[in-house]
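Yeah, one chain of the complex is gone here, protein chain that is, but the others are all in their spots.
So, subunit A:
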Amino acid sequence: MFVVMSEEDSGENLKDETSYKAENEQKTEELGCSESSEGRQQETVPVTRKRPEPKPPSQPAVTEKPAGETIKVSDPPAVQTGWGYWGSWGKSLLSTASATVATVGQGISNVIEKAETTLGIPSPSEISSESKDGVRGSENPAASNADAADDGSSFPIAGALEVLSTISTAVQSTGKSVISGGLDALEFIGKKTMDVIAEGDPGFKKTKGLINRTSTLSQVLREAKEKEEQQTATEVTMATEKKAHYGLLFDEFQGLSHLEALEMLSRESESKVKAVLNTLSGEKLDTLKEEMEQLKEAFSLPEFFEEEEEEKKGDEEFTKEVTELFSELHISSTPDKVITVRTSAHEWVAQFNSSLPKEEKENEENQEVESRDGDQDAKKSVEDIHAFAIRSLAELTACSIEMFHKTAALFLYGQKQEVTATDRAKSLSQLTIMLCKELSAFSKEFTTCLTTAGVKEKADVLNPLITGVFLEASNSASYIQDAFQLLLPVLQISLIEARTELSQ
């Protein structure tokens, strides 16, 4: 996932945003809540908080104007627009996160920006303008919905930019190594952000650590997981900690192992490709290089760009599309596991949503006298939702990576090729987009559940949970995209083999 956004990109994004504005507003009425509303709410409504009502007529007598206003401004601009168009996802996610946690920890937006700078943006001035664009990009739709004055104060732009200039100079000296390690750096955004929230450490220690990294993705993840394991060992008392550790869960679902195995296949193929290229010269080499270039293009970002923004897919649609795309690969394997995981998670969310009206009544009854028991119940359910969300993200990601690993193995050892490597790459890139879109849809649904269930929660309880879901979803998407990239050398080998078959 790339955070750096060209002007063209942001222009495109803005267009999308405008065209979806109407829909956003509508959705806002339905969902009526988001993580950014929490941030604002804390400024405007420090004490009382009420879950926005899904049905306006059922709005009880206890009117809360501030809450009502919050509903209006509450559509998560970045979320609504970035979702679906995967290329901007990382970006929007990050600005969303900064908005979300602005009230929780001053540090977080800076950290996110810091992490962004480690992706290889060369000069301080550029970083500033980039990030301005980015923030503005996600802010605009909000501005059109809310009044502008409110907007300025709710986003921590000034603070972020101020810190940015300091950061960028610090990062500059190590700029080159950062660029090559861009992907690795991205995976760390989530983890590091959370680290900083936890430790309140605004220093560069962490970022510097990841800059020097040369290890593979699975190594990085394994280290992160092992760290988490150590942490959980010392903090066993905290139920949420234990239940909702993405890294541990991802490993439990064998995501790490499949990733490691996929990396092995990828590395092996890579060295084979090099060996073959070394034996060729002249015209043969040129032709092959050209074909490999075409193949590479199928792996590049612009390919994803063609995908139009779509409405949320129904269960059947997703199943059908994934199955179709997968069958285009012509391998003796199915994406059943991914589909099952995805379907059951959606069922969970649907069940949660259908159980809402009941809960609402209970809440109304308890509204005046908020018993401690009631508070505890709400807290528990928020944590349950969070745990389930993290678990689902980890499982879907692990299954996706398993799918890619199996695909790679079959590509390498399939006998006859009925499809060209480039066609396979195209199908796979479509699959990758679909999976990433799913992840973003998931995070949206889960955070909606969280905000709905956690209406009585304090921001410092709810916001980290919401941010956690968004960040892990973003992480998940980058793992999947990395796994997809690992397939390139594998398909290069198939391409070379197909050519040899032809010439024989």
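Methods note: contacts are C-beta pairs under 8 Å (C-beta built on N, C-alpha and C of every residue); 3 or more make two chains touch, one makes a residue touch a chain; residues count from 1.
To be clear about the criterion, contacts and distances are computed from a predicted model.
Of the names listed as "Chloride conductance regulatory protein ICln", "Ribonuclease P/MRP protein subunit POP5", "Ras-related protein Rab-39B-like" or "UBC core domain-containing protein", the one that matches the UniProt record for the absent chain is "Ras-related protein Rab-39B-like". Of the options A:Gln254, A:Gln294, A:Thr323 or A:Thr343, the residue whose C-beta touches the omitted chain is A:Gln254. Considering the full assembly, A:Leu410 is the residue among A:Leu285, A:Leu410, A:Val461 or A:Ala498 that touches the omitted chain.
Subunit A meets the missing chain through residues 229, 233, 242-243, 248, 252, 254, 257-258, 261, 264-265, 268, 332-333, 405-406, 408-410, 412-413.
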